[in-house]
Structures are given as structure tokens and as C-alpha cells.
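Removed from the display is one protein chain of the complex; every other protein chain stays in position.
For chain A:
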């Protein structure tokens, strides 16, 4: 009964002010982020581009593309628009468009998976280090500092060089490269949050350390970490391509943009345009993830 009456008074009291506010409120944080993203055409364009590249990579086998492994001595280094080959052929006569689409699979794998893994591992380590402080913090952060001491490209090359080639080792190398920076972001955000009243307030309601970490710390650390991680995807795409370019990531004949760039490089005076295509793919992918990351940061910033 009381529920019904209170319900009535709410709708009765002032539809313009109260219900409007309530509607905006009930949408929540992520709905607000989505709403702000919808008005950001620039970011939307690059989001669409990135989705197109990802989608192409995902459904490549069902696109009816020419076989990316089919070589042909007669059709080497044909220009863009050559019959049957939308973007021409590479130095072994393989269809370049097909190889670019298939190459997106490994390039994106190397771009996204290490960042996701590093966000989980590095983020968690950072939160633990920041929350417990003292010895724990010392231990974790000094280990991270050791990794930090190396330039990221050098570290990636060193790790994957030691482990040997192959996609899996490339993934491990890139993950290790990204853990320290994400750990540091999570740690500094956690240290700031730890001193705030709501952590003490949660403790005063009887919450345990782990439940405080699970809800209050991770809830508040998530935004800066996710924004930073999204900016790392473009770096990871570049680094992954770099590893393959050096022959450390993906091994031939598996198509990969970095490795394609490396082998086509020798033909730069014969077909400069064709040689630039894998580079263009890397550039566009990296660029779109960068702009998406920027857009995400703007959309996730509630105060703006």
C-alpha cells in the first residue's frame, strides 16, 4: 500500500524536474559514456574503421578471397587493380588483399591479446602493491622498475629473441613489456584512492580488505587503467609488427603485416605502392586505436 502511494506521489510531484532527472540517472555511468561517444563523430569514424578491420580478420575465411598462400611465378609484383587481384600481388605472386586481410588476424592478435593480459596482470599487481603498501609495494614496484629500465622495443626484442620466434612467444614478450606501465598506473591510482574516506567508511561497515579491493579500489582504478590500456593497443600493433619485421614474431608463410613489410621491402624500387600497403594497414589500425582511445578518455571523463 505504502509503495503504491509513494509511487503515486513521485509521478505526481513534478514530472518535468523529477522524472527527467530520474531517467537520466537510471541510465548509469556506462550509458553516459555511450551517449557521449554517440555524439563524437570523429571517434565513431575510427571506431567503424577498426571494427571493419577486426571483422575482416575474424571472418576472413568466409569472404571468398583468393588463397593467401597460393604462389604464382607468372604473377609476381602485379600492380593494384590487376585482374583478379584487387590490390595486386606480392613478390611470390600471392594475392595481396587476401594476405592483408588474413594478416590482420595475427597483427590484431598481437595488438589486443597482450594488452588485455597485461591489463589484468599488471593492473592487479598494481592494485595489490598500492593497497597494501610497504613491503609488498616495494617488492612489486622494484621488480617493475627493472623491466622499466629497458626501452620497450629493446625489451620485446630481447624477450622474444630469447624465447625464439612464433606467435605465442611474441604474445608473451609483448605482455611482459606492457605489464610494468599498467602496473604503475594502477598503483598510483590505488595509492590516491586508499587514503580517501570511502575506503575507511567501507571498513567501518565491516568490509574486508579483499571486498574493499574488489569493489571500491577496482571500481575507481578501472577508468584510468582502461583508458591507458586502450592507448597501448596501437603501440602493441606497432611493436608486434616490428617483431615480425625482424623475423621474431610471426614466421612465414603465415601472413602478418610486419613480416609482409619486411619481405616486400626488397621490391621497393619495382612496386613502391604495393610495398607501402602493409605499412598503410599498420598505420591505419594503429591510428584508429589511438583515436578511439582518445575518444574513450573524453567520454569516460565525467567532469568534462
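Convention: a contact is a pair of C-beta atoms (placed from the backbone, for glycine too) under 8 Å apart; a residue touches a chain by one contact, two chains touch by 3 or more; residues count from 1.
What we mean here is this: contacts and distances are computed from a predicted model.
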The complex's invisible chain, by UniProt name, from "Peptide/nickel transport system ATP-binding protein", "Alpha-D-ribose 1-methylphosphonate 5-phosphate C-P lyase", "Coenzyme PQQ synthesis protein E PqqE" or "NAD(P)H-flavin reductase"
"Peptide/nickel transport system ATP-binding protein"
Tell me which residue among A:71, A:188, A:220 or A:267 touches the hidden chain in the full complex.
A:220
Using the touch definition from the top, which of A:67, A:145 or A:200 touches the missing chain?
A:200
Residues of chain A (touch criterion as defined above) contacting the omitted chain
6-7, 10, 13, 18, 21-22, 25-26, 28-29, 196-198, 200-208, 211, 215-216, 219-220, 222-223, 302
